[in-house]
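Structure in structure tokens, see below.
With one protein chain held back, the other chains of the complex are shown just where they sit.
Which chain is which? They are A and B, in the order written, and residues in each are numbered from 1.
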Amino acid sequence: MTDEARVDWEAVIGIETHVELQTASKMFCGCPVSFGAPPNTTVCPVCLGLPGALPVPNEAAIEGILRIGAAFGCELVSYSEFHRKNYFYPDLPKNYQISQYDLPLCVNGSVEIETDESSSTIGITRVHMEEDTGKSLHVGEGGRIADADHSLLDFNRSGVPLVEIVSEPDIRSAAEARAYGSEIQRIVRSLGVSDARLEEGSMRFDANISVRRRGDEEFGTRTEVKNVNSLRSLQGAIAFEIERQVRVLEGGGSVVQETRHWNEATGVTASMRSKEESEDYRYFQEPDLVPLEVDDAWRERIVASLPELPSARRSRYRALGLDMINAGLLVDDAALGSLFDDAVAAGADPAATANRLTGEVVAYTRREGVGVSETALTADHLVELGTMVTEGDLSATAAKDVLAGVLAGEGMPRAVAEQRDLLQISDLGVIEAAVESVLAEHAEAVERMQGGDMKPVGFLVGQVMRATGGKADPKAVSELIRSRASSET
Amino acid sequence: MTDPADLTLGEAAAELRSGSLSARELLDAVTARAANTEAQLHAFLTLDRDGARTAAEAADTAIAAGEDLGPLMGIPIAVKDNMCTRGIETTAGSKILSGYEPPYDATVVSRLRDAGAVIVGKTNLDEFAMGSSTENSAYGPTHNPWDTDRVPGGSSGGSAASVAVGSSIAALGSDTGGSIRQPASLCGIVGAKPTYGLVSRYGLIAFASSLDQIGPFARNVGDTATLLEVVAGFDIRDATSFRGARPDIAGGLTAGVAGVRVGMVKELMGDAIAPPVRAAVQRTIDLLDDAGAEIVEISMPSFDYALSAYYLIAPAECSANLARFDGVRYGLRVDGETTETMMGRSRAAGFGPEVSRRILLGTYALSAGYYDAFYGQAQRVRTLVRRDFAAAYEQADVLVSPTAPSTAFPIGAKTADPLEMYYQDICTIPLNLAGDPGMSVPVALDDDGLPIGFQVMAPALGEKVMFQVGAEVERLVAFDSRPALATSEVTLP
Partner (left out) sequence: MPVDIDIAKVAKLARLELSAEELERYGAQLGDILEHAERVQALPTEGVPPTSHPLPMTNAFRSDEVTGSLDRDDVLAAAPDADGPYFRVPKILGEEVEGDNG
């Protein structure tokens, strides 16, 4: 049973999304932001929390978060402050995290999402700036924290700029949650501020989930599922939580407010016992940093710098006649989309070009494990290929072979077609001669046609195609054969 | 001939350039003075003999080659042990950092080196600069060179005692609530807390970030200004560093006080101030009056609340600043079954009582349910203090007061009652809350032969007028006493 099947109950879901920004240097120091560097090599006094070190904010990270906020239509506030969030944890070098509390940089935005069943607007409460923590590796049997004998710490990730995007509790199903997560990922990627790779942890989710009887105004007691690191897990964990909570409530029990952990392998959430009875983060203004002010000029510069956002691109592609799937694929892969845009701008047919890109081209890039920008394919190739097909120089089948040749770097489509001897015979005289010769060989078939039985047409076309090495336009051949049959009656 | 250890910075710099004294000779004199006095004073936690010798030799080589490395070329300088020195033990007076060698230099230390200074060592302090007597050092107290049974003040007591006795020519300290000015007063030397943001805090082991400021000690006002000029200026590594052009610091040293409006702070001349101190300050004000200054009496009603506000704000900031000392990446570790236990034990064992007390106080003041009543209210009081200063500087160019409510007190006299110790800072704390500059100039000795300091305060970035008035006070009072320990020949057995 899916959550959507529960007609009596409604889920209320809010999601906190953490996105690491891919700036050159960290949030508060000059260490590089690099994924996969050897442990403890991209660290300095600041991100290691050494005595005496001080943070200085990275301007590019502030620009990055403002771009994210602007993409959600948030208000970029005129006055903002950093706060210290105090808690002890060994991967947090200063034992406080520099974050934002009551004065975040961006507030009150929204994002449009679409699922198979619905489209809706999800409110964005706030977008704020913070720093990432280091990583702990739990050593011992099973590698689980509870069984660990000791832990090892790597501070390379410490101080990487981290943006937290907090949604309103506007999400109503696991499918919507997934669509939301996916749209956030697309938007962040379209801005070029982060690759937002869930599998590498540069994007991760915390979901707050509660259920209430449909029609109720009050929210139910919520649980939080933390550190979800794939879209599939996000959907799975929320679907499981909704089911579990409904079952608890229908069984006369009550939901306990707690943090739960999603187990990818078993597909269930489990309660996490917190050692602190209650968290008291003792937020106060970060005295090592001065306030942030965003003036109108900066705000306008940020808004003007935004690229076309995924939702706008999707609408534009749909207006060009592309189906949902093709439009979605072109939006998701920025390089593919921009190749499409260039080709269409140069005169290529949108639907046919989209089909080629999302069909053969994507198949090729997946097979080769490369991005489309790493192939030889250009917009000019797509335009020429399209023209050759519409003008009858290439059959649909031959066009696929030519595209493969282009992708392999064999040159412009016409050159590839010539090289591979794939051009259709455009000389009508040559086709007519072939038809004549085939009809002469198959007199009985011609007779049947003359008797009104058109079944042999297909067979005869096949014979002509074989005789021309597949280079005749089958449509033209078919028409010729039919006209001959009728003319001789 | 004068022992080179007794030269002022200006005199020593002139002799080095004229060739009548080498940097090596100057260092030897200062080192000998340390050897003769450290057993009684304990001003230093670490003496960097090798580094100092190398720097002195480099200065001599430069002088021989006709180069000028800067105003501190060849000058022996002491640095408070809460400023990081690459590869030289830096403890902040705490057991939790015993043996810790930072992998980098504080910005002020780099600037000293760049200016040709010879860093002689790291001076003693109250643990993490929390205290007013240098008795809170985990490595034992520093003694006052005027009377070794008494405290030198604090928390920069080691720096102040060293400059007073001649085991350095000048020194750096840090001032969060008076930690430069009060020991300068108790040790009979000059000390200045610059405008917040004028000197980079990068590499200063933080006590209370919005209050901490590094500043100079020397034996006269001009030398103090010289040292400040070297270390002041914008630093990209400190986001609270002042970004404008560095204000004029020493431009008014000989300008006198004719027409300068000098405000006497009424609230700092009351019963809380020892009568001999009050009398000496009043005499100094009269001298300024005679010299052409316009004396005005000014009331600062918020000052009565400044101490209370300070003892909420500073501990709150320190509770977070000192959270990083957890036994994970550096410093003392006391083993435990779990990381949580290890952290709790390491911190309990590594911090002394005053530090633990302030961490607890600050944690409480920030915790849920108490924030508004304590920390939030203290910040609003801070605004009122700033407003009082702003109003006062409408009527006066500088404000003056005693630096400390009393002269040096006996070691152990105030350790039992934290509150009584906190009262040592009543004259100095308001300035830190406001972020303004202030300095202490010695003006007299009391009947016990202990020095009395006179505080000159100025508006933010008003260092020029502060040093101008300080220099005139120095000229008018002609205080030229030195502690007995500096002038007596002590030979070690």
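One rule holds for everything that comes next: a residue touches a chain if its C-beta (ideal position, glycine included) is under 8 Å from a C-beta of that chain, and two chains touch if they have at least 3 such contacts.
The structure displayed is predicted, hence computed values, not measured ones.
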Among B:101, B:149, B:290 or B:448, residue touching the chain not depicted: B:101
Residue of A:185, A:285, A:311 or A:326 in touch with the missing chain, whole complex considered: A:285
Touching residue (missing chain; options B:8, B:40, B:110 or B:356): B:356
Contact partner of the left-out chain, one of B:44, B:146, B:202 or B:311: B:311
Residue of B:20, B:299, B:338 or B:395 in touch with the missing chain, whole complex considered: B:338
Hidden partner chain, residues of chain A it touches: 23-25, 29-32, 38-45, 48, 56-62, 81, 88-90, 95, 136-138, 140, 144-146, 148-155, 240, 244, 259, 261, 263, 266, 268-275, 280, 282, 284-285, 287, 289-293
Interface with the unshown chain - residue positions in chain B: 100-101, 103-104, 196-197, 210-211, 236, 239-243, 302, 304-305, 308-309, 311-312, 319, 323, 326-333, 335-345, 347-348, 351, 356-357, 359-361, 363-365, 367, 373-374, 376-384, 386, 418-419, 422, 433-435, 460
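As a working rule, only the chains that are shown with their structure count from here on.
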Separation of chain A from chain B, taking each centre as the mean of its C-alpha atoms, in whole Å: 57
Footprint of chain A on chain B - complex, ascending: 82-84, 90, 92, 97, 100, 102-104, 106, 201-206, 208-210, 236-240, 316-317, 319-320, 323-326, 328-330, 339-340, 343, 363, 366-368, 371, 375
Complex contacts: residues of chain A adjacent to chain B: 45, 48-57, 84, 86, 88, 90, 93-96, 151, 153, 155, 275, 280, 282-284, 287-290
